[in-house]
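One protein chain is absent from this view; the other protein chains keep their places.
Coming up: chain A.
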Amino acid sequence: MNVATDNLRDPSTLFFQYDKIRRSIIASYWLIIFLALPLWWNTTSIERLPLPSPNVYAQQERELRFPIKIALDPAFGNIAPSVESELRNVVWQTRQGPALDISVGVGNEADSSDDTYVVLPGETDIVLDGRRMKIPKDHIEPSKLAQILSSLIFPYSPKQEHRVAQYSPRFRLAFTLLNEDASAGQTVVGWDILGAIDRHISPITSAVSILHNFTIESQVQFHAPLAFEPTALEDGTFGLTPEDLTIFVNSAEWTLSSSSSNDPVLHFVLFVPSISRRPLSILNNDGTPSTSNAFLIPQWGGIVLCNLPSASDEKWLSNMDLASPFSAFSHQLSTLLGIPKLPPGIKTSPQNSLLTSWQIDALLRHRMHETVRRTKDTLLSTVNLVQQIPNMPVDEKAQNDVQGALVALDAVWDSEGGKKFNLTDMLGNSARALTFSQRAFFHPGMLALLYFPAEHKYAVYTPLFASAVIPLVAAAIRELLAWRRQRRDANRRDG
């Protein structure tokens, strides 16, 4: 009997059913829930740090302007004003590319600063030497001089521009010697690539080394079939029609570059046709053979056909043999990099110098204009996208990169307005701005989270929380009611 009564104790005498303990247990549940709420909020919300959007919008309104100082020798003093107005006119008409502030003065070479273009009277030819230009004094009209100057200072046209590869601080140059079919005989087994690069490519790469970093790779391949049949001509030679050229690169079967880095690649292919298809030439639109054996694929690279005279079975291309293909390659490389060509009839001094300061300056101005424009665009799109897509996270790195790009852009504006005008510094800053802005835009953390419609959220949360919350809420209400009843009873007893 005693045992039974012992076992069936009144619940209110159990120690954990004492009012105080029971209520603190229930309260602790609620306490934990409230304490955990900030954690839940923190872990489920997306980190979106503010971006300096007003600064980005302010940058949009700024335009890069380049001061260009031209000093005419006193010998040209009488035509200087008309040259200046003509030149302004020409620049205003093109409206392409960077804005130029042109000032034409008359002065001696001695009292002009480094970055001034000097026009001196010369002899029979127009000769460029550094930033000096010697031009025959007789019969020079202001419009002619203005035209020459504008073609040197701003030599770009939209037509050329589509060939130029987009600016990148790093480029890889891949030189490939392709034997169409080595098994057919008269194979080219090797080439003096180092010598050829030294002689033809290095002068260009070193001249633009402040713009780009180059990595060069080369290879020889012995089997590179074409994906089409070249047209056989009546005289036993073979030709490539303009249509063939568009599909000449058999990218499915040729491996033209290693994929060791993510830098953009410029391809240069020396193609040796199979012995059964020699000589192979390029045909004009009307079917007549073209004098050229090289063609350029815009922004991709260049191809040169190499028709060897019948010779021994295995041939090694020497420096002599490579002279003509590599001069074509160097030509193509400068086109792809956007190095302007000199207008016809202008000579350089010393004779063998490849690039003059006029060309390099024009290239720098052009590239800088491009990088600044792209930076501004990228920053604007970053800010717009973050506003537009509410699920897009913005973390500290992305924020810092945007800040970095803005700082670098400001440095560009500073050096533009400052006394010490230095193209190289400006270029460095603008390139840095571009790198920062690109890194911010393509930051892996900026992936917008998946789109979840509202009912997905309810579907996730309801089964998870409803079952846990309902007993808790019910217990709290019951406890509250019990407490109120207790108080009422106590009051009644007291009263």
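The rule is simple: contacts are C-beta pairs under 8 Å (C-beta built on N, C-alpha and C of every residue); 3 or more make two chains touch, one makes a residue touch a chain; residues count from 1.
Simple rule for what comes next: contacts and distances are computed from a predicted model.
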Answer for the undisplayed chain, UniProt naming, from "Transmembrane and coiled-coil domain-containing protein 4", "Replication factor C subunit 5", "small monomeric GTPase" or "Glycosylphosphatidylinositol anchor biosynthesis", is "Glycosylphosphatidylinositol anchor biosynthesis"
For the chain left off this view, which of A:T246, A:S276, A:S318 or A:Q486 is in contact with it? A:T246
Pick out which of A:F154, A:F171 or A:F295 touches the chain that's been left out of the picture. A:F295
Residues from chain A at the interface with the omitted partner, ascending: 159, 162-163, 166, 227-228, 242-243, 245-252, 259-262, 282, 284-285, 290-300, 302, 324, 327-328, 331-332, 335, 341, 344, 374, 377-378, 381-382, 384-385, 388-389, 441-448, 450-451, 453-455, 458, 462, 466, 469-470, 473-474, 477-478, 481
